[in-house]
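Structure below; questions to follow.
A single protein chain has been removed from this complex, and every other one stays in its place.
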Amino acid sequence: MTQPEFPKGRTMSAPLFRRVVAVAAAAGVAGLSLAACSTKGDDDGSSSAGGKVSITVDCQPVASQKELLANWNADVDAFQKENPNIEIKSVSVGTQCNNPPDFTARLQGGTTTDVFYGYMTDLQQVLDSGQVMDITEYVSASTVSTWDSVDAGAKAAFTDGGKVYGIPTKNYSMGLVYNKNLFQQAGLDVKNPPKTWAEVREAAKKISALGNGIAGYSEYSAGNTGGWHFTAELYSLGGQMVTEDGKKADFNNPMGKQVLQTLKDMRFTDNSVGEKQLLQWPDLLTNAGAGKVGMFIGAPDATQAIVTQFQGKYQDWAMGPMPGQDGAAKATLGGGEGYFFKKGLSKEQVEAGLKWLAYQKLTPGKGQFDYVRAKPQNYPVGLPQPQLFTVGSAAYGQELEQRKANANITVEDFAVFENNPVPVKVEPPNAQAIYAVLDAAMSAVLTDPKANVDQLLKTAEDKVNQVLATGGTGS
Amino acid sequence: MATITAQGKPAKVSGPPRPPARRRGRRTRRIQSNLTGYAFLLGAVVCFAVFSWYPMIRGIVMSFQRTRRGETTWVGWDNYERIVNDPSFWTAWKNTFYFTALALILGYAVPFLVAILLNEFRHAKGYLRILVYLPVMLPPASALFLFKYYAYDPSDAGLFNAILKFLHLPTSEWMQSTTMTMPAMVIASTWMNMGAAVLIYLAALQNIPGELYEAAEVDGAGIWRRIWNVTIPQTKLILSLMAMLQIVATMQLFIEPLILANGAGTQDSATSVAYLIYQHGFFQNDLNGAAALGVIMLVVLGGFSFVYVRLTSRQDET
């Protein structure tokens, strides 16, 4: 260590000293007051001072989703005008409102908003966190006018032991999303997308023959999304990830093998899935937006993301049902989203939250269903979603009629998907842990020409069995 | 750390010579001076207590508990059992050790050699130093996205592959290849972090008395002998300190796999222990399991420090 330099007669003057101390103190005070603010935020709402009820709501669109954000803000203004005693404070939590690690962190940290967004499959985790409120007594057709029209399956996903914990706002299932332009260029029939995996493979070959870095078919293999798609593809063949009792892995069989082998053949025999692998959500959609992807597995809203965030054009995209083995898929992975209510809200707040959700998410012609407003925007109208209302119910009829009337996409492009419904199957228990395991197998068949499919499945099976045996994590 | 604590202790605790005083006065004065001392220490000690010492105990406690729906129960070794049986547990350790070893070769030796080289130049010194330190100033995410999207592009459009192709060398799939994943992460990490180490070594090199080189040269020692016999022994303390700091730093490998490899990388080739902690804590909603893994990491590093202290203290004796 160095010797210090000896003082060169420079000492700090007393006024300067005082000033520095003052600055330091001010910094400390500023920090403390900020801390106070941040903790205050949550309690603030629970009081309804002056008869005004205030609630925080998340999943406000982000700045890059310009029109969606403008719509959301307009909805908030209109709603507050109708309900002058309610104040909605919007919070944006990112482009993906439920990015699993961030969502978990919000639950653990108690930083969720009063009314917070979540997936159907999050119910167990939300219950485990002890952050959610039982809203059974508040939910009825008198608070949410379209409640009786809402799909029973979607409601069930937010119900546990007869108690309602959330309000579904969207319900979807996966299918084959494809690029019409590339189909046309490759001489494929745009109106007749591949219905089996063998046809997908053939089509992918033709599309990738266009060259120019175009992948006929594109697939995830990182960030737990690879395992997610493995699951979707296994379901399409009639398989399941875990046995009925939830105790053992159930994919080390000819069906699981076929999923991996098909992908490996497409990658290394046909060379039709592109050189760049290890993709996760934004990577694939970036390529899709740039017109470099012929087909991929996704829900209808994938095209929304391609358009609003990844510089794509919705006119390019169409959708068919999930491909199967020798015909229609046996099942497709389904999911949905909704809003939970944070524990400890007052009666007024819950009612205000329900009113807002009813207004923005569950009323045909309003909010997410305001197709008149969305039609001229760079936002696809006419997609076969959100499949929120029971077929034949009043709300279903209204929504469908308005959707068709204001469609700005060619509705027929999605007709094949909509008219060939496939039974919906939900995610396995411990989904994220299982997906992490299957990422390794997916990345192997997509990057390693020497990958041994049998070995990969065996390893993955052992690992998933371990995950299930050690009690999993309850999420 | 022996070197640090050994020298860190004041040689003698007795203060400056004080004028003789009556016994009672001395005692009150000592109490008073102790109180002043504690007042100065208070802020830092509170921070250590709340954010270091307490979390350490809390981590151990948490690792034997389970919290569900707001209720915490004792579960014995369950969390450890779950963690050790995690499919990626051993892979993560293997990867982390491999990264640490590679980083020692590349990230540790290269800055030292660069410092020796730069120390010889009589011109452009400032410019070269700025160059080496420039990447340190980038936000880590900026630097890593540069590598992820442009340098490690597995097609021939990528920067590295274009250069390799231009030189007629075989190209690589980088992050898509199980064998290249780790070296690629070490290269990126070294590029963005080495500047600081180079400057610290330069400072140490400038402190070596010139006469030592002079004497070695008179004895007929060539350049390599001079490095071996003069440079390295003269910088031994800083070299061993930096080795320790670097090992502790590389054991925490996290942002490189997260950004470059989208987490686990191809076939788990990038999973690190730190990433596994994150995966358990925040993907799988298993804070208790993650805490257990933290405790295991603590034990491993504790063992490592013990060995390190033993080795360095023996060196000091000889």
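For clarity, chains are labelled A and B in written order, and residue numbers in each chain start from 1.
Keep in mind that, in the parts below, a contact is a pair of C-beta atoms (placed from the backbone, for glycine too) under 8 Å apart; a residue touches a chain by one contact, two chains touch by 3 or more.
Note that contacts and distances are computed from a predicted model.
*Asks:* Pick, from "Phosphoribosylformylglycinamidine synthase subunit PurQ", "Transglutaminase-like superfamily protein", "NADH dehydrogenase subunit L" or "Carbohydrate ABC transporter permease", the protein name that UniProt gives for the chain of this complex that is not shown.
*Replies:* Options "Phosphoribosylformylglycinamidine synthase subunit PurQ", "Transglutaminase-like superfamily protein", "NADH dehydrogenase subunit L" or "Carbohydrate ABC transporter permease" narrow down to "Carbohydrate ABC transporter permease" for the missing chain.
*Asks:* In the whole complex, not just what's shown, which of A:Ser92, A:Asn271 or A:Gln315 touches the removed chain?
*Replies:* From the options A:Ser92, A:Asn271 or A:Gln315, the contact with the absent chain belongs to A:Ser92.
*Asks:* From the list B:Val84, B:Leu104, B:Val136 or B:Ala243, pick the residue that touches the absent chain.
*Replies:* Per the contact definition at the top, the residue touching the missing chain is B:Val136.
*Asks:* Can you say which of B:Tyr54, B:Trp77 or B:Trp90 touches the chain missing from this structure?
*Replies:* B:Tyr54
*Asks:* Tell me, which residues in chain A touch the chain that this view leaves out?
*Replies:* Residues touching the hidden chain, for chain A, are 1-7, 10-12, 17, 23-24, 27-28, 31-32, 34-35, 37-39, 62-64, 91-96, 99, 102, 105-106, 108-111, 213, 281-283, 286, 289-290, 292, 305, 309-311.
*Asks:* In the full complex, which bits of chain B touch the chain not displayed? Write them out.
*Replies:* On the chain B side, contact with the omitted chain comes from 1, 4-5, 7-10, 13, 15-17, 33-38, 40-41, 43-45, 47-48, 50-56, 58-59, 62, 116-117, 119-124, 126-143, 145-147, 149-151, 155-159, 162, 165-166, 191, 196, 199-200, 202-211, 213-214, 217, 223, 226-227, 230-231, 234-239, 241, 248-249, 251-252, 254-255, 258-259, 273-274, 277-278, 281, 287, 290-291, 294-295, 297-298, 301-302, 305.
As a convention for this text, only the chains that are shown with their structure count from here on.
*Asks:* Could you put a whole-Å number on the gap between the CA centroids of chain A and chain B?
*Replies:* The answer is 37 Å.
*Asks:* In their shared complex, at which residues does chain A touch chain B?
*Replies:* These residues of chain A touch chain B: 100-102, 104-105, 107-108, 125, 127-130, 213, 221-224, 275-280, 283, 430, 432-433, 436-437, 439-440, 443-444, 447-448, 462-464, 466-467, 469-471, 473-475.
*Asks:* Could you pull out which chain B residues touch chain A in their complex?
*Replies:* Where chain B meets chain A, its residues are 68-71, 78, 81-82, 85-88, 153-155, 173, 175-178, 261-268, 278-287, 289.
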